[in-house]
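For this view, one protein chain was removed and the others were kept in their places.
Order of writing sets the chain letters: A and B. Residues in each chain are counted from 1.
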Amino acid sequence: MIEFHLDSRSGVAPYQQLIQQVRQALRLGLLCEGDQLPTVKDVVGRLAINPNTVLKAYRELEYGGLVAARPGVGTFVTGTLGGGSIAAHGPLRQDLRRWLAKARRAGLDEESIEALFQTTFRASAEQDIA
Amino acid sequence: MTAAPEAAALEAPALETTGLGKRYGRKWALADCTLAIPAGHVAGLVGPNGAGKSTLLQLAVGLLRPTSGSIQVLGGRPAAGPGELAKVGFVAQDTPVYSALSVREHLRLGAWLNPRWDNALAERRIAALDLDRNQRAGRLSGGQRAQLALTLALAKRPELLILDEPVASLDPLARRDFLRLLMEAVAETGVSVVLSSHLVADLERVCDYLVVLAAAHVQVTGEVEDLLAAHVRLTGPRRDPAQLPAGQHVIEASHTDRQSTLIVRTDGPIHDPAWTVEQLSLEDLVLAYMSQAGRAERVRKASFRTGKSRSGMGVSR
Partner (left out) sequence: MIQLTWRQIRAQALVAYGLLAVIAVVLAITGPKVAHFYDAYVATCAAHSDCGTVQNAFLHYQHVVQAALGPILLVLPVLFGMFWGAPLIARELETGTFRLAWTQSLTRGRWLAVKLGLLGLAAMAAAGLLSLMVTWWFSPLDRMNLSRLTPGVFDERGIVPIGYAAFAFAFGVTAGVVIRRTVPAMAATIVAYVGARLAATYGIRPYLFAPLRITSALQLGGPNGPSPPGLGAPNPADWVLSSNTINAAGRVIGQNGAINMPGGNQGIGFQSGSNGISLGGVGRCPNIPASAKIRPGSNLGRSGALQTCIDRLGVRQELVYQPISRFWDYQWCELAIFLGAAAVLAAFCLWWVRRRLA
């Protein structure tokens, strides 16, 4: 069972944060198919947020095919996140390390590296959508 | 928790007022208040001290009678009879309890005076809160008293819970505990909530409906989601707010010699490329409306004063 947390200063809507945390957990293998998500009551009892927020997040996850609600029982994980298995992470991580070393040798500082990554990432994501 | 939208629209609003006003002597604590808070929501009533929040809530539970206008709670007149009283739970400001009675005796008070009393729920809450049942209520801390008062209100199984500044005098930990308990109850029972506060940060977490009250008048009401979507901050080169297209209403404007920053309520998306459009936090939105109300109040008072001086009643300024 995962536990949610909220970052009230991140500027991201609470229900979005919950969705992101479920997806992250799925990616990292903390949640597997068949696992139950915390009940709405448990989540709001821990975080002191409006139950509608949790319901909205769970509804969107269900709409995305990742979870399914069973009335009277709870909400359960039904799908996995595409994007390859954990096995693909290894070589990708190595490539990334090499690229970072190259960037540092080129003289970029931490902030510039991050800005470069963010802008390129967003631009390519928009291209994919368009 | 909520029914499908169509069904919810048919349910009577949790709290509905039409031109509601309350006057003490010559001062209007609440004036011309018209709103309709739908059921199945956690509604936040926010405003500065003395804005009329307490007055509105006490009118809703029948502790006060309106001077003008009308108010309906769950479709009926407040405190009209035992049935109406049983449907609404109330926690007053600074949570009064009988200091001579113990915690256990307060629960018995609830059982004796409420036909729908859920004793199991009450006992569970008290146990979870780690309250000593034999402790006299007068010796409880502020946070414990607030939790006891909330338990009493919840265990009578109301359809609507009205809380008057329940966390105002609590420390941050007690405040968080109170809200957690409250949200659990909402998730479990689907009870509608109207709570007032002058701390917007708390409301942002728990409320999905907002009412801003300032200078005894309602400034804005609506679903939090809709309000946040409809209000934006525009930053751009200096511009006269009156030149904005129709459908965009300025709430607050501040200018430097080069730049204008406007808080705007808009019916549709902003197309003008000269503006940088930013989302607002709930706190920014509330503050904008409160300062608008403050300005309107000052203008009203100034015109009242100049009106007086014109009639020869004295030199103003």
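Everything that follows uses one rule, which is that contacts are C-beta pairs under 8 Å (C-beta built on N, C-alpha and C of every residue); 3 or more make two chains touch, one makes a residue touch a chain.
Quick caveat: nothing in here was measured; it's all calculated off a predicted structure.
Contacts of the undisplayed chain with the visible chains, over the whole complex, involve B.
The omitted chain makes contact with just one of the residues B:149, B:262 or B:280: B:149.
Contact with the chain not shown here comes from a single listed residue; of B:50, B:75, B:96 or B:245, that residue is B:96.
Of B:17, B:114, B:151 or B:260, it is B:114 that touches the chain left out of the display. Listed here are the chain B residues that touch the chain not shown: 58, 61-65, 79, 81-82, 85-86, 88-90, 92, 94, 96-101, 105, 108-110, 112-116, 149, 152, 156.
Basically, only the chains that are shown with their structure count from here on.
Note: centroid distance chain A to chain B, computed from Cα atoms, is 34 Å. The part of chain B that touches chain A in the complex is made up of residues 1-2, 41-42, 176, 179-184, 186-188, 201, 204-208. Across the complex, chain A meets chain B through its residues 6, 8, 14, 40-41, 44-55.
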